[in-house]
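All protein chains but one are shown at their positions in the complex.
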Amino acid sequence: MSIRAAIVGPTGYTGEWLIELLLGHPAAALTYLASARAELPNIAEIFPRFQSRCEIQCRPVDHAAIAAEADVVFLALPHKAAMEHAPGLLDAGLKVVDLSADYRLRDADRYEAVYQTAHEDRANLDHAVYGLPELFREQIAGARLVANPGCYPTAAALGIAPLLRKRLVRSAGIVINAASGVTGAGRSPKPHLQYAELDDSFYAYACGDHRHQPEIEQTLTDLAGETVETLFVPHLLPVDRGILETIYLELADEKTSEDELFEAFEQAYDDEPFVRVRADLPNIKHVRDTNFCDVTVRLVQRGDRRHVVVLAAEDNMIKGASGQAIQNMNLLFGQEETAGLL
Amino acid sequence: MSIRAAIVGPTGYTGEWLIELLLGHPAAALTYLASARAELPNIAEIFPRFQSRCEIQCRPVDHAAIAAEADVVFLALPHKAAMEHAPGLLDAGLKVVDLSADYRLRDADRYEAVYQTAHEDRANLDHAVYGLPELFREQIAGARLVANPGCYPTAAALGIAPLLRKRLVRSAGIVINAASGVTGAGRSPKPHLQYAELDDSFYAYACGDHRHQPEIEQTLTDLAGETVETLFVPHLLPVDRGILETIYLELADEKTSEDELFEAFEQAYDDEPFVRVRADLPNIKHVRDTNFCDVTVRLVQRGDRRHVVVLAAEDNMIKGASGQAIQNMNLLFGQEETAGLL
Amino acid sequence: MSIRAAIVGPTGYTGEWLIELLLGHPAAALTYLASARAELPNIAEIFPRFQSRCEIQCRPVDHAAIAAEADVVFLALPHKAAMEHAPGLLDAGLKVVDLSADYRLRDADRYEAVYQTAHEDRANLDHAVYGLPELFREQIAGARLVANPGCYPTAAALGIAPLLRKRLVRSAGIVINAASGVTGAGRSPKPHLQYAELDDSFYAYACGDHRHQPEIEQTLTDLAGETVETLFVPHLLPVDRGILETIYLELADEKTSEDELFEAFEQAYDDEPFVRVRADLPNIKHVRDTNFCDVTVRLVQRGDRRHVVVLAAEDNMIKGASGQAIQNMNLLFGQEETAGLL
Partner (left out) sequence: MSIRAAIVGPTGYTGEWLIELLLGHPAAALTYLASARAELPNIAEIFPRFQSRCEIQCRPVDHAAIAAEADVVFLALPHKAAMEHAPGLLDAGLKVVDLSADYRLRDADRYEAVYQTAHEDRANLDHAVYGLPELFREQIAGARLVANPGCYPTAAALGIAPLLRKRLVRSAGIVINAASGVTGAGRSPKPHLQYAELDDSFYAYACGDHRHQPEIEQTLTDLAGETVETLFVPHLLPVDRGILETIYLELADEKTSEDELFEAFEQAYDDEPFVRVRADLPNIKHVRDTNFCDVTVRLVQRGDRRHVVVLAAEDNMIKGASGQAIQNMNLLFGQEETAGLL
């Protein structure tokens, strides 16, 4: 069996990487590229790298037409645009993997406060599943609508989960210092994303105020069984791809050793194909173009304080977006979870 | 009057920028370049950018010869090499600005533990002055030997001083998350500093174990009047120059407002020519090639916790090294402190 | 005497570097920033690096008001916009240095063909002087309107002039292979100038069809005393600043030696403060942030063919734009030509 896959919004960076990964997938075929553009391009005009490899003509976003040719559809759209299409596509019988933020926050009111827009599809929000396979694999397998996690929240959740689930760290006072390559900001031209502005630059933005902060907290709250609030401070790297998070936590029990922390990671991820527990410190270069999230943990004593430092690296376009979406597709259709991703 | 300046070790990056700044200095002249190399190069062979601007032939490290032609000497040397030369140069009557770590830690035993080598010049260590003008201006003016601060410690001290001196933050639990461009690692070829290794990379190193951590703590302890220990986690940026530090602190009094924190910065730096208190978030690009340190502060409430976040940016080669050395020279000789630096 | 300088269009990259250079100029003061923006910004909001150094409020483009406060005005505008303002500013008594293309081509018809727009100011075109000091110094000194050369044409003219004037190379068959950093394309956001598009990229564009080609040919024709046509092939570098041109020429007399070619360069540029004849091969890094153009020449025999290869490097923002404009200002006002530029 081959999974027939469609993409709505294939002309952005997540669309590009969905195509790239589907081209190499042994059990999936790309059948439909749906674009809302007035002039529908051939995708190889948008991404010249696809010449001779994927010269598919984009077609209108016609839910029935998509359903006639596909089993699953990826929404590679901005938030708001995604929930305009999800209901129709679900009704047409498709499974939907949404890469936008529209179905990630279970609480619609919180969504509305964070994204400053009304949630137009609370009905489907109720059964949407948060698509982080390492934490919610079972729910994903049976879902019809998967909310693919944000890039920053993926690394944060994978980096904190082993410690929080075992109560090795406190649920309060978590600080997530993150840095991302610029593809995370999308493909629409913006002044601050021009090469000459970003070259030689590095700075923090949205300090304590980023939209991914509530998404991170939702997952951590699920894991801890109590309300978790974090301080999330993202930075913009002069790099196209990659996220590194340096996470500062407090020990729950001062007697815990670094070895115990490390073992918690190994236990959590020993059987996980896409999370690598490293002895050395993760580097975004070592996960570039892969679906891996590399993690490690250190315990540092300074005076009376014992600081837990977790480091987590991923490719924001792969494990942080399109690769994870393919991983979710594999789960939805009972394929080997690693198919097309190793 | 023109200050006659010499450099020992001009073929590294700090040497390069000392030369660049001295070439543009209105009241100083570069008179002697001293190198320990077997074949003494013309400096324009080492740095082709100096062709037609500074074609000085390097000469041996001869203390008497240097003293005959210079009033001040900059030691642009690795640690250990600096303290081999400082005594002779001081005895010859020169003022010395040492850019290495050899005279930064007042406690020789701590130096020996951190740098894993004996301190060979405890006599001069006793009267060396830590050359961070914004904090120790008076002592510098009368010094004979100035220990020019490390790059990371400069930004850390300037970012934390206004809050710590006024006891607005606790002296415990300070976390300094830092990122530096690669010139900070020096000019000797190393495998991990090759272009193809660093391009597309970003990672933490020396987590909680960097040699600048004790130097930072010494300054903060001076400011706080009690022992301060910090967690310092540096990262390597795929950029040639620039340091950004994102510093996490705890409020001493939960009722303090963000405005009060900001005012502390403005009061501390209103009259400082090289520290800019920003309303926006600092960017290493905006301080590139300058002697500025840009700083700001934010107060973020998350649940019960109120996090103080300080951001500080500098050019690691200028304010973090050679620019600050010139600033110290200006103080030593009663020049306008900004001469040659604005 | 201090030259009072105004800038029309200070919010682009050439404006930024004019400001930077004027701030360091010993005999000029920046008095008026004129912008056509609806909301007139403080220039330090546009370029955060100017905070505390140049916090000038932009004002309307009012010719009389500018003339009341300035002696010279720089037009840092796109082509077409410049010739809308030049007549009024000249009439108001100002000297004008135009960084756009509007007054570079002496033949208005050619201008109209190349730039696909009517030339609206043929009257002033007649007395405009092409501002390449190394070739046309005398004319510039007495000019009222200086057409500041394009970035590519500056390096091309300086690289070819010594050989062409002495008839050491043929005027036919000149191939100019050029590569530029991205600031040459301006500061307006464009999709292909986004960081994530340019990173890891390198490509030719406008092959044989670039607007600078006729400008290069005009200068070379002046120098040769006969019509010169060249093939000009620019490439875009993943770098913010710098131009390198690799120029292929044919010997006029097969017996000419490499030494004779090199001597022609030395004779031409021995007294020029801003052209450095190098023994080694020029590198854009060595001219970065300077007003230098570094040049050299090689003669390579391959089979029966003897190829002349000229290499020329400059900073496209300095010698290729704003630095050269300051150099022209110095000439216009009888200042030392190097004032503010070394």
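Chains here go by letter, A, B and C, matching the order in which they are written, and residues are numbered from 1 within each.
One rule holds for everything that comes next: a residue touches a chain if its C-beta (ideal position, glycine included) is under 8 Å from a C-beta of that chain, and two chains touch if they have at least 3 such contacts.
Just so it is clear, the structure is predicted and the values come from calculations on it, not from any experiment.
A.B. asks: Among B:183, B:246 or B:328, exactly one should touch the missing chain; which is it?
C.D. replies: From the options B:183, B:246 or B:328, the contact with the absent chain belongs to B:183.
A.B. asks: Tell me which residue among C:313, C:326 or C:341 touches the hidden chain in the full complex.
C.D. replies: C:313
A.B. asks: Out of C:142, C:191 or C:303, which residue would touch the omitted chain in the full complex?
C.D. replies: Answering carefully, the residue with contact to the hidden chain is C:303.
A.B. asks: Please give every residue of chain B in contact with the chain that is not shown.
C.D. replies: With respect to the unshown chain, the touching residues of chain B are 13, 181-183, 187, 189-191, 193-200, 238-241.
A.B. asks: Need a quick check: the contact residues on chain C for the chain that isn't drawn.
C.D. replies: Residues 172-173, 175, 177, 179, 197, 199-205, 207-209, 227, 229-231, 233, 235, 237-242, 244, 246, 248, 281-285, 288, 298, 300, 302-305, 307, 309, 311, 313 of chain C touch the chain that is not shown.
A.B. asks: Mind pulling the chain A residues that touch the left-out chain?
C.D. replies: 48-49, 51-53, 276, 278, 280, 283, 285-290, 292, 294, 342
Keep in mind that, in the parts below, only the chains that are shown with their structure count from here on.
A.B. asks: Taking mean CA positions as centres, which chain lies farthest from chain A?
C.D. replies: Chain centre farthest from chain A's centre: C.
A.B. asks: Interface overlap for chain A and chain B, more than half of numbers shared or less than half: same or different?
C.D. replies: Result for this pair: same.
A.B. asks: Relative to the centroid of every protein C-alpha atom displayed, which chain's own C-alpha centroid is closest?
C.D. replies: Central chain is B.
A.B. asks: Averaging only over C-alpha atoms, locate the centres of chain A and chain C and give their separation in whole Å.
C.D. replies: 46
A.B. asks: Roughly how many whole angstrom separate the Cα centroids of chain B and chain C?
C.D. replies: Taking the average C-alpha coordinate of chain B and of chain C, the gap between them is 37 Å.
A.B. asks: Once you find the CA centre of chain A and the CA centre of chain B, what distance in Å lies between them?
C.D. replies: Once rounded, the distance between the two centres reads 39 Å.
A.B. asks: Going through chain B residue by residue, note those that touch at least 2 other chains and give them in order.
C.D. replies: Each of 283, 285, 288 in chain B touches at least two other chains.
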